[in-house]
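Note sheet for the following structure.
Heads up, one of the protein chains got dropped from this complex, but the rest are sitting where they should.
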Amino acid sequence: MEEIVRYKRDVWGEEVILGVSWDLLWVVSVAVLVLLAAHAIIMAALARKNLDRPTAEGRRVVRHEGIDRIFHWLMAASILLLIFTGIAPILELRIDWLDMHWISGLVLTFLVVAHIVRSLFWQDFKSMLLMPKDFSEPFDSSRKPGKYYFEQKGMHWAATVVVLAVIATGLLMFLQIDTPFWERTNSMPEDQLGLLFLLHGLSTLALVALASTHIYFALRPEKIYYTRSMISGWMSEDELAANHDPTKWTPTEAD
Amino acid sequence: MAYMHIGKDFVPPDVHGKVTGRIKYAEDYSREGMVYARLLTSPIPHARVVNIDASAALAMDGVYGILTVDDVYPDGEPQGTGLKILTSEPTLVGEPILAVAAVDEKTAETAISMIEVTFERLPFVVDPLDSLVEGGPNGYPGGQNSFVFRQGFATEKWSADQVATFRAGNEPTAEPQQTVAYGDLEAAFAESSYIYEGTFTTAGYPHHSMEPRSAMAYWEDGKLYLHATSQSLTAFADGIAGIIGIPKEDLVFINAATGGGFGQRSRANSVPSVAIPAKFSQKINRPVMMRITREEEFTIGGARQGFQGWIKVGFKPDGVMAGCDLYIVSDNGGKGGGADAYSAADCISVLYQADAVRYRGTFIGSNTAHRGAQRGPGQNQIAPIISPIMDAAADELGLSRLEIRKVNSAMSGDVGGPQRTPFTSAYMPQALDQAAEAFDWEGRQSRRRQRNGSKVTGLGIGQGYHSAGRSGQDGIVMMGPDGRLKIHCGVGNLGTYSYASVSRAAAEALKMPWESCDILTGRTDLHLPITSPQDGSNSIFTNTRTMWGAAQDLLAKMKEIAAADLGGTLDEYDVSGERVHRIDDESIGYSYGEVAQRAMELGGKYTGESELPAELAEWTQISVSRLAGTAFMGVYHDPAHEGNPPGFTVTCCEIELDTETGKFEILDLISIGESGTIVHPQGMKNQLVGGAVWGIGLSALERHLYDPQNGIPASTGYWQSKVPTYLDTPVKIDTGWVDLPDPENPVGARGIGEPSMGSVSAALTAAISDALDGHIFGAAPITTDMIINHLAGTQENAVPLAQNNFRG
Amino acid sequence: MVATSHDVMPDIELYQPTDEDNALALADNLGRDGWLLAGGQDTFGWLKDRNKNPQAMIELTRVDAWKGIRETTDGVEIGALTTLTEIARDPILTEHYEVLAKAASLVASPQIRNVGTLGGNLNQDARCWYYRRGLDCYRAGGNICYADSPQGLNREHALFGASRCVAVSPSDTAPALVALDATMVIASASGQRTMSAEDYFIGPARDITHMTALNAGEILTAVRLPATWANAEFYFEKVADRNVWDFALVNVAAAMKMAGDSIEDVRLACGAVECTPRRLQTVENALRGQSRSEALAEQAGQLAVAGAEPLNYNHFKVPLMANLVKRAVRG
Partner (left out) sequence: MNPNLTRRRFIKGVIASGAAATTTGLWYAANGQDRPAGAVERLIRINVNGLMRSVDVAPQETLASTLRYRLGLTGTKLGCNRGECGACTVLVDDIPTYACSVLTHSMKNGRIETVEGLESASGELHPVQQAFVEELSPQCGYCTPGQVMAAVGLLRENPTPTREEARQALSGNICRCGSYDSYLNGVMRAVELV
């Protein structure tokens, strides 16, 4: 790895930060691929010992309301579009990326804000809270979680931090381009601008890593029913019983 | 008067070298062991150098040393104005901070890239009004923002309201730093039946001489040999010796040819950078070549002062200019500037003979190019501003545009300028008539504003002025036994050929065939007399006086020797056919060779060893002392003259302006000079056509741009600065001259170099205005975009009166 | 800190391939580190200033196959390495495709046209002075545009299609080729591809650091002019500050097929108003089938500038462009 930060000269020739080195994109991609591949191999090796999967048959309970699923998939789509449009010019793909990028950025921002408000006032906010005691959960097979188990909460909160960082830096960068709403002012000092690009770049890299990991785990066969539940909304009572502690989470029955 | 040489063309001795490429400019020289200096210049418009770490650079192979402020100013950097050799507080991008000498340029550049300079960034400004406003950034050292010519630094502020009102097109209400006035202005406006009032801007842009100011220096036998570029020879050498800090007698200044000056290279303090190789060669004891790039030529060169002004002019019913009120904020650039604004007022007073004139001026710095003299500094900025106003007055008062200029003309016996200085002579009406007749001005009036498709015809007439002569300089001529006249000429060779044409006055005085004369010039170890810096269109007037005087001294001495040897009185002798002889019997006399031989035998005053004029300048004294005893010498100190010898020009032009593209073509242009007797017609013609091209640049093209947000220059080269080309100028320029002698000059001559630009600028601007139904832009230049915007009613987001920027 | 003015060529390697394969192989091997050198008139400034620092120059002018003007079955093919002087004087072009010859004759100065090539004129980089100064702006891979800022000096910049960068297409021949519906022939070690002149130029929205569709390792080898537009009625006009050396403030190229007084078909393009030559399709549509008149010309001019978004100092380009289109239609 040559460098993490790219530098440029400001208008008076002084060295300032330009942004993240996009070589890191390859580093991150390779690292994630290696880790996930390793995980997949280990899981494949362990797979035979673990044959008693819960059945999807039987009564169903509601895991995700329709509105929540819509939120999830819209956020997923906008994040993927943001990643694609953001990376395209780095890959020298000649597409008209910037408008798509900021529009999807705005969509994501709106969804995230709405989600935060909803989760604070209308949803069971507590169910996602990561408590100190949750940290023993992966090591204690007797402990079963409520609605979300430890890894899910961890992924969620990591995504929260990274997405908020991307949004915050992205919004500041948004001010630096011409849009239908305003003309850019170019008023930000070049060193601060560079810092902004750096933070946006770093959070983008984290987001790429998280998104890949998230997609990978969502596609893993062991818990594929969580992915199904994000599509269709339900999980079976058997699945519920296998993974969750009914005293901590009592879902309603699905119709 | 029938002259032998004056008024006749000849081949100046340097032309051959120019057409064959043999003549050498400073960078064409090289010397055994020569090393190369490169500059580290400021990347920041205003900064203070906090620290320089050159250790890595100095450790490099092939690096011979570094030259810093401490080397060039051992007693501390001067706090005064003007360009510095090197500085530790740069006030514009590109100002030299240090130099490195190395085995080749690449090594020097690499070394420079390894030097760490720590800067403290300081406030900067690009538009003087932005600094003038209360709370605006001050671009000069010590938190100051103003420099008044011959007075010094100051801090000058107007209220936000005062600046805003001015920008909005109104008379400035703030107190000016300078006021000069004569006559009763209030009464003048009271009796005016047409009054024009408005703000204006003129661009200050660089000289763009084609030869960059490269220089090479080495020391030999305790003497500094300096190859450099300058407009003036001895005056420049005299000054640069002081800047380098060596005795005048230790300097050999070599400057056979100069690739253009235009005001910026007349005095040493406007080209102090040539001291860098001089100092460097002293420090490292090697010949040092400092080649200057085109970009560096821009940043270490200079520019004309830009004006942000307000003018009010009143005309009586008969067209007489009753009064002119002028308020100018001058852009003094990064290093202080000159007195262009005063000269602008002076010019209006001289050209239009106004009953009352008031000039008010304020001088504000911007962190842009150094401002100094440029071809008609002040006179020529105001020429394109005043000209369309004259036309508006003529139209309003029902006079022809020729008439209104004639009723206001300067004539012999008149006075001009705030000091009410009498002219030595002045023939403006004759010049106007001659131009109008040659151009068929009246006959063409029917074409005025005529439309042909999208094109419209505009006619313009304009006048130019500059004071054109000085005195008080020295002359030396020598003659050996071969009878050839050695004319020692300290005049610089910048392309006017005046060094040669003034030398003709010495030949004329001695009735010497030109073939028997040698001009000694181009390097100061030929022992040359001092003369005035070659600016202000003065050379012809000033130096025909010294040449004539020195030759007259030789002539008088010839007669003395002849009379003493051959009998009779001085007035019984005359010269002809390279002999001094009795008038009544031409066979009694000496050939020039014989009389020179006799002079050398007699010695004493005849060979410059005694009875020298008491007032000779120190420089001349040194030269004379070295020449003394070597040959028959004529030496002369020129006393002061009386009055103002003006240089005048009149230009008429016809243009066709395309209202759809904003472009125009100059179909016809004629310039008539009024500068006394013409010494050298081809040289005169060259000044008129050259001035025309400059006038076109001023009126229509040339620009000077600095980014307001970060102070970096945008117009460092020929392309971006829009220097006029063959195809931007007329295919043919007609010229002529009045050719009436001036009594204050022995051959009747006055100068012409600067006015030749002003009249063209005035005429062209008037023609553009004419084609646009008399619209007055109040700006120079008027560029394509401005014409289109005017015609289309579109507007840029330009700041009114902006300097170093587009005007929209 | 950049504090030295450079004007001498830096150390850089030079290859002078004499045949296509070698040239393409070199271009392929060196990629973006290899600088394609034609006449060099947009090369040496970059290199002398140290604002572009490739490892080597690949001089293309020795490849004869890429030079010259030949008639083909369906038009004319011009080698990209043909000089502008040759194009301006070529009898085939002056007779049948005069718009291109005229455009070439108005480029820069005689000496530049003597060595400058068609390919060089088409592939030259943006002339925005901030970019040319070597500032690390968007186009140079940076994160800022100095020209489009509240006080930016952007008189020569774009009216249309700006996306962060506001530089314009500097070429005079490019709009002529768009008007002629030319085809660009692009070769690389892996073969040849062609594309229309219109698609060849790309704006900052799609690629902010390159002005053409040329990928690393590719060389523009020829331009084909279709017979369709031969002998059409042509118009080319360039308005610049100076009549030598300058880049257009706006230029216009038009090809019109007339049927009597009626405009049967037309192609119009303007340069220096957008990062690419701007084809004026809406104007073309409005003109097709109309009979030529002053009113139509006026209308075309107005239509041409619809949607223009002027910056601080280039509002004048709007009426200038409208006028030039008007003149082109007027003929």
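In order of appearance the chains are A, B and C, and numbering begins at 1 in each one.
Throughout what follows, a residue touches a chain if its C-beta (ideal position, glycine included) is under 8 Å from a C-beta of that chain, and two chains touch if they have at least 3 such contacts.
Predicted, not measured: the structure shown is a model, and the values here were computed from it.
Q: Over the full complex, note down every shown chain the hidden chain is touching.
A: Every shown chain touched by the left-out chain: B, C.
Q: Touch as defined at the start, partner being the missing chain; which of B:N686, B:Q709 or B:T794 qualifies?
A: From the options B:N686, B:Q709 or B:T794, the contact with the absent chain belongs to B:N686.
Q: Specify the residue from the set C:P110, C:G141 or C:G307 that touches the hidden chain.
A: C:P110
Q: Among B:M411, B:I583 or B:L727, which one touches the chain that has been omitted from the display?
A: That would be B:L727, which touches the missing chain.
Q: Since one chain has been left out of the picture, which residues of chain C touch it in the full complex?
A: The missing chain touches chain C at positions 7-16, 22, 26, 37, 40-41, 44-45, 47-48, 56-57, 59, 61, 108-112, 114-115, 243-245.
Q: Contact with the hidden chain only, please: which chain B residues?
A: Contact residues on chain B toward the absent chain are 9, 11-12, 14-25, 27-28, 30, 34-36, 103-107, 207-212, 257-262, 289, 291, 293-294, 494-497, 682-683, 685-686, 689-694, 717-719, 723-727, 729-733.
The definition used in the following text is that only the chains that are shown with their structure count from here on.
Q: Sort the chain pairs by how many C-beta pairs are in contact and tell me the top one.
A: B-C
Q: Counting only Cα atoms for the centres, state how far chain A is from chain C in Å.
A: 44
Q: How many angstrom between the C-alpha centroids of chain C and chain B?
A: Chain centres of chain B and chain C, defined by C-alpha means, are spaced 42 Å apart.
Q: Suppose each chain is reduced to the average of its Cα coordinates; what separation in Å results between chain A and chain B?
A: Computed from C-alpha means, the inter-chain centre distance equals 70 Å.
Q: Send over the residues of chain B in touch with two or more other chains.
A: 43, 709-710, 712
Q: Any chance you could list the residues of chain C touching two or more other chains?
A: In chain C, 1-3, 146, 149-150, 152 touch at least two other chains.
Q: Can you list the chain C residues touching chain A in their complex?
A: 1-3, 135-136, 141-146, 148-150, 152, 162-164, 202, 205-208, 213, 215
Q: Can you name the residues of chain B that touch chain A in the complex?
A: 43-44, 121, 709-710, 712
Q: For chain A, which residues count as touching chain C in their complex?
A: 8-11, 13-14, 18-19, 89, 92, 94-99, 176-178, 184-187, 190, 193-194, 197
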